[in-house]
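First up is the structure itself, then whatever we jot down about it.
All protein chains but one are shown at their positions in the complex.
By written order: A and B. Residues from 1 in each chain.
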Amino acid sequence: MSNAATPAPFVTSAGTGAPRGPLRVAWSRLSANKLAMVGAIVALLYIVVGIAGPWFTPYDYAKQDLMHANLPPLSPGHILGTDQVGRDMFSRLVLGIRISLVIGFGVTIVSMVIGTIAGSVAGYYRGAIDTVISGIVEITWGFPLVLIAVILSGSVGRGLLAVVLAIGFVNWAGFARIMRGEVLSLREAEYVQAARATGTPDARILVRHILPNAIAPALVMGSYYVALAIIVEAGLSFIGLGAQAPLPSLGVMVAEGRNYMLQNHWVTTVPGVAILIIVLALNLLGDGLRDILDPRLRNR
Amino acid sequence: MGAFLVRRGIRMAVILLLASIAVFYSLRFAPGDPSGVALSPTALEEARDAFRKRLGLDRPVHEQYAVYVSNLAHGNLGSSLITGKPISEMLGYYGRNSLVLGVAAFALTYLIGVPLGVIAAAKRNTAIDQAATGFGIIGMGMPNFWLALLLIMLFSSKLRLLPSAGCCAPKQLILPAVVLAAEGIAVTMRMMRSSMLEQLGQDYVRTHRAKGLRERTIVASRAFRNALIPVISLSGLRLGWLIGYALIVETIFQWPGVGYLLVDSIIRRDYPVAQFFSLLLVAVVIFANFLADLAYGLVDPRIRYS
Partner (left out) sequence: MSEFDRVSGLLDDYRAKKLSRRGLMARAAALGIGASAVGSLVARESAVAARQDAPTPGGMLREGYDLDFSRMDPVATTWYDPAFYSLFETVAIDSPEGDLEPMLAESWEISEDGKQVTFKIHEGAKFHSGRAVDAPAIKEVYDAIKNPDNGSPLAVLFTPVESIEAPDATTLVLKMSNPYYEVMNVVKTGYWAIVNIATRDANKETFGQSIVDGTGPFSFKEWVPGSHVEVTKWAEYPGSIVPYYTNKGPAYLDGIKWTAILEGAQRAVQIENGEIDTLRNPLLQDVARLQGNPDLTVQSYSEPSGYIFGQNFERTDLDFHEVKMRQAISHAIDRNAIVKALLFDLGSPLFGPITPADKYYDKEVEQFNQYDVEAAKALVAELGWTPNADGILEKNGVKMAFNLTVQDESFNRDLGSVIQAQLKEIGMDVTVETLDRGSYFGKLSEGTDSYLFYYLWAVPIDVVILFVGTATKGAPNWGRASVPAVDDAIKAWQTAGNEEELVAAGNQFQMSIAETLPTIPVVVRNTVWVNRPNVRGWLPHAYDIYPHYNDVWLAQ
């Protein structure tokens, strides 16, 4: 389990803001990138399945049938087979996609919010505040995720919330690092200096003038972090600290299925491949977004 | 340079102190306590109370922390509450294994990740690039315990080429090192690729190109060196992770290392062991970051230590 980020060198998009329709510009650039489009479509498919899928599944995800456990795919009535207690793998996979996405986005939102606030405050005020926040970032890098997960499962109870908060609390440092760098350079920009000269409060300057121009790299990073969180949750599931049974996340399904690998490998293969595909898609999408937002790459 | 080192030294010490408080309080805040595992399940309630009393676990946390710090100051690392093994001895044994595994994975990560990234960047948007990228993402997109078990099925069960587990023969190192490195290879390769692409888009490269220098020379020289900087800046962190967070790989391949020990001690609330190894990990990460900062200077002489 790792929480190392994929911090690619981002170049600020500040000042390149086209006066009208930046979204449309971005979209036209994204749609020109085939791989990124594939990533976007697959990710979208997952989201649709995650949101709507569970209403259309043939079985309840927790419904057991002990007399029909460990069926291989294409068994009658169970297109993807059943797991060790006879639950329908297809129904669980669909719900697992939802749970994994909730974890992926939940973690990303938590870490992005904490990281953006901490990073921009550090970059804006510099000095002692920066030193303190950077120190906390360093502790966070080294702090055992498992310890945080154990504490949270004790205080907020086992389950999704604990998982999301635990992974989020460890991963915010990546966002903080990026935001700090962006804000550090932006705070010297002329329009910021001007705002400061007119006595605009710091908070307003940060929120109104700096953040909108600094947030793009963090958003790109976010698409990688959704993927990362899904993988990290799988790792936590290995230790038993992932989503709580009978709720399936894709990670929990692989982790629980691994004991049955020798006789019915499908119980790990199916959710494992589902993880692989979504991680692949999100990375392709992230690459595409980065290309759009990085003028130097774009010009090549 | 001297002043820089002193300042960094003080900073590292302060961070470690704060980290020790964070770890200490976190462990006490976690539900349960060591009596749940250090005593037999059939132990009576009185026995559990006596156990807590004997270890001072019934005292306020700040008092326990004071005792802990004073013991540390006297060079007494303590020993496991569950196995009775002294921590100094554990550090020697598990630490050495972790170092071997971590360094092997670290070497694999960069020896494979960096060249792949450079090739992918140089052949941008060709089949080679896409193959390298795809390969990289597979390494990143598979939960590593699943990858580990699949490799065991293939190389141990089917082909009978490699042992499925154990420590510490070179043959037994191969699979765990590969699995541990897989994610890092992917990250490094992708980082190197985009970093390299960025350099290739820089003005100085265009200037060189305009002057008619062969592209390959440019790629090989300056762009590569500049592109390496962000990769190096995260390498310290990576080494720290490889050593400290190899729990899953260590468990599956029965490689007794620090990652296993750390997580196991947290799960079992073996306070002294969990405290020591958590703190050690923070220290490794902080120190690795510091080394990475120093390494910057070697690659990029423009960076001043200030």
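Note that in this section a residue touches a chain if its C-beta (ideal position, glycine included) is under 8 Å from a C-beta of that chain, and two chains touch if they have at least 3 such contacts.
Because the structure is a prediction, the values reported are computed rather than measured.
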Displayed chains contacted by the hidden chain, counting the whole assembly: A, B
Among B:50, B:103, B:229 or B:291, the residue in touch with the chain that has been omitted: B:50
Contact partner of the left-out chain, one of B:190, B:208, B:238 or B:269: B:269
Option from B:133, B:233 or B:251 whose C-beta touches the chain left out: B:251
Contact with the hidden chain (one of B:31, B:56 or B:115): B:31
Where the unshown chain meets chain B, residue by residue: 30-45, 47-48, 50-51, 79-80, 82-86, 93, 149, 152-153, 156-157, 160, 163-167, 251-252, 254, 256, 260-261, 264, 266-269
On chain A, residues whose C-beta touches the chain left out of the figure: 62-64, 66-67, 69-70, 84-86, 150, 154, 158, 240-241, 244-246, 256, 258-263
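Going forward, only the chains that are shown with their structure count from here on.
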Between chain A and chain B, centroid-to-centroid distance (C-alpha), Å: 21
Complex interface listing, chain B residues touching chain A: 11, 14-15, 18-19, 22-23, 26-27, 29-32, 124, 130, 134, 137-138, 140-146, 149, 153, 183-184, 187, 190-191, 194-195, 197-198, 200-202, 230, 234, 237-238, 240-241, 244-245, 247-248, 262-263, 266-267, 274, 278, 281-286, 289
Partner chain B, residues of chain A touching it in the complex: 1-4, 6-9, 11, 35, 131, 135, 138-139, 141-148, 150-151, 153-155, 227, 231, 234-235, 238-239, 251, 254-255, 258, 261, 268, 272, 275-280, 283, 287, 290, 294, 296-297, 299-300
